[in-house]
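Here the complex is missing a single protein chain, while all its other protein chains stay put.
All chains are identified by letter, namely A and B, in their written order; residue positions are counted from 1 within each chain.
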Amino acid sequence: MKFLPQDQLEAFLAHLAESAIVVAPQRDQDGVLFFQPWEAGAEVEFEQLLTRQSPKDYVFRQTETYLKFGYQMKGKAAAEEEEVGGKKSKDEPAAEEAPPAEGEEPAHEVLQVETVEDAPEQVIFGLRPCDARGYYQMDQVFGGYGGFYYDPYYMAKREATTLVALTCAQPWSTCFCTAVYGSPSGTDGVDLLLTGIEGGFTAEALTERGENLLGFGGFADVGTGQADAAQTVKDEAFAAIDPPFEIEGVPQGLRDNFEDPAWHDLQMRCISCGTCTYVCPNCYCFNITDEMVEKSGERVRTWDNCFNPGYTLETSGHNPREQKFARFRNRFSHKFWYYPEKYDSLLCSGCGRCIRYCPTKIDLREVIRTLGRPHAAEAAPAEDSEAAGVHAQTGEDL
Amino acid sequence: MSPANGNYEEVEQRIRELARTALEEGRVDYFIGWTAGYNESEVIPGFVRSADRVDALVWNPLAAYNLTAFLKRKMPDPPQAKIGLAVKGCDSRTLVSLLQEELVDRERLYVVGVPCEGIVNRRAVSKVFANEVVKIEVEDDTISVTNQDGETKQLAREEYLLDHCRSCKYPNPRYFDDLAGEAVTEPEDQAPMWREIEEFEALPEAEKDRLMAEAFEKCIRCYACINACPVCYCWDNCVCRARQPKLVSQKVNAQENLMFQMVHMFHVAGRCPSCGNCDRACPVEIPLYLLHRKMNKELKEMLDFEPGIDLEQKPVFQTFDVNDPFGQH
Partner (left out) sequence: MAKNDKRKAASSPAQAADFPGREAAARGNGEARKAPAARNPVKTGGVQSDGRRRMTIDDIRPGATIAAARNAAGNPYLPEPATVVEIVPETHNIKSFRVRFDDEAVMENFSFAPGQVGQLGIFGVGESTFAINSSPSTKEYLQFSVMRTGEVTTALHNLSVGDKVGVRAPMGCGFPVDEWKGKKILYVMGGIGSAALRATIHYTLEHRDDYEDVTIIYGARSPEDLTYKYDIDDWVERKDVNAVITIDREVPGWDKRVGFVPAVLEEEQPRPKDTIAITCGPPIMIKFVLQSLEKLQFTDDQIYTTLEKRMKCGIGICGRCNMGPRYVCVDGPVFSMTELRELPDEM
């Protein structure tokens, strides 16, 4: 463990910026906190706990170009066409008027395809342990955990990314990381963990990458009591979060309650937008589309979400999740049942952004409390009367 | 906007009574009002299906959400539900727009009008502290904001109301079945105020472009704005997400985002009274209502039209008048 004095913070950022893009929380023109590329002199904000969006965009880009391609005319008639600038219709037979002269290539369209690689070294600085854990959980998906495919676009960026996390000193009322096996000082995915204490930050390296960062000259050895002070910050933050639900049994609960009418009640105020999924550090569903202008274009991946009508709409017009409540149900089921079954983990790190930034403040904690209890547990004598009470209260929409 | 009369509790009681009666008499399957959110700084839409739960409904200057957005296609559950709801002045104007175009069935509606004295700009208020705001209270002309450390700041109510509340002409609902409480005094000056739009219009073109790019750069295309919009009703068939025709690319950048927002603005023109629901739904705080205010200003100036003022009014884009001032421009 090392100590970074407060007055060395900017120098440390500048040091990191020498060899990588540094991304840190900064306010925009409307005073909203976002992760943005940092430049010397820019004001970094660590006082506010969470940024509006998680920093997932820096690895899992909202718009990621997979391929670039273009159709070009080659051979005879290509030049003429260029001149007229006319767009050749596909149905027209390819220049048949005159047979090509000896040695001349007949006119034909050539397709060129190239892949796009873009993975600069970057340091995401000052993200919270729940955000780091978001990456960790997406890593399972894009890294091929459990025998699935490896995603080169995500993984190239991920492997070029260093995460410098900051222990949460004062959780918000919507924080629930401790309910989902996380912690305000959790280290999943974290390379270097900073904890704010008087006069600066303690710094713990969790990985070799993190260890390398400690080579910066501004670090001091931890002084007497500093390690204890950091531990106190961590313990107090952990204790400040009262886990709103018991995670054990939730996957089974969601399975048991798949047809429960409470899904209808809980989704009444859902407007079926994608806010919860786009501020979430874990949600990773995406769309792939071809965007074409004239004769060249790109195949792009863009974020998508289970509330989007086109997400499951089949070409026949049939939509397996036609109704709003089914889309709503899918999000929670994916996080707490489907993903755990495939990747042996959870797809929620408890940041609470989905509650706070939802236009109608849909409360994930309430959904899990209401629908995450397995039937067997309910049939058994109530060993946890408190939780049972909560369930009874929230069975209705209000 | 007149100062608060402080009769929120009375109106709240009245809303509960009207909701209770409607539920008990079976006139509605559920009633939509406002209720407490995850802490005392939030008021959210609340759905009540049984009369014994009406006490969860609240009315105070944090009740921002325009509940008519829950009348849109696919929102009612079950689809043919008879719905009761509370509407403020601006909310009622979107409802009137919907009724004019027969987009909601009047027979299945029970509307409780709520005279409104202005809604707190929660977004601005919550920024007075860096850490979490846990409580917002309004008393007379003061807004008290409390953070998670228990510190409280006092703000002048007038300065922290939503922009469009400060220039609101119609604080009393334009359409309702029952009114919860006394109508409030309508402001003397009946001319709409376009201060913020005029300021923008006066800027040099390059500066306008820069501001627009800056604003739409951060759009994340979550579509909260259009889904929260009461008068944007294409739902699953929005052209901005369609592939056939392909008008808006799925790529997320300032240009495409602006294109998407322009489609929204033009498509709701004539129905949208700029209630601001899109703006408040936006998770990244793009000042969307300015777009719609601008459209409202143009409608007023070119066609002398204000959306959603009364039921008998003809939707502006379904009428033609040779004497439209539009032709004089």
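In the analysis below, a residue touches a chain if its C-beta (ideal position, glycine included) is under 8 Å from a C-beta of that chain, and two chains touch if they have at least 3 such contacts.
All values derive from a computational prediction rather than experimental measurement.
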The one residue from A:Lys2, A:Arg52, A:Arg128 or A:Arg158 touching the chain left out of view is A:Arg158
If the hidden chain were put back, which of A:Gln8, A:Gln122, A:Gln226 or A:Ser333 would touch it? A:Ser333
If you put the missing chain back, which residues of subunit B would it touch? 243-244
Interface with the undisplayed chain - residues on subunit A: 66-67, 69, 71, 90-91, 109, 111, 113, 115, 129, 133, 136, 139-153, 155, 158-159, 178, 181-183, 185-191, 206-207, 238-239, 242-243, 247-252, 255, 258, 284-290, 292, 297, 299, 304, 306, 311-316, 318, 320-321, 326, 330, 333-334, 337-338, 340-342, 344-346
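Throughout what follows, only the chains that are shown with their structure count from here on.
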Rounded to the nearest Å, the gap separating the Cα centres of subunit A and subunit B is 30
Within the complex, subunit B is touched by subunit A residues 28-32, 34, 45, 47-49, 52-53, 62-63, 170, 172-174, 264-265, 267-269, 271-275, 277-279, 287, 289, 291, 300, 302-303, 305, 308-310, 313, 319, 323-325, 355-357, 359-361, 363, 396-398
Applying the document's contact rule, which stretches of subunit B touch subunit A when the two form their complex? 30, 35, 37-39, 42, 44-50, 53, 56, 65, 69-70, 74-75, 77, 127, 130-132, 134, 148, 214, 218, 220-224, 226-228, 235-237, 241-243, 249-253, 280-281, 283-287
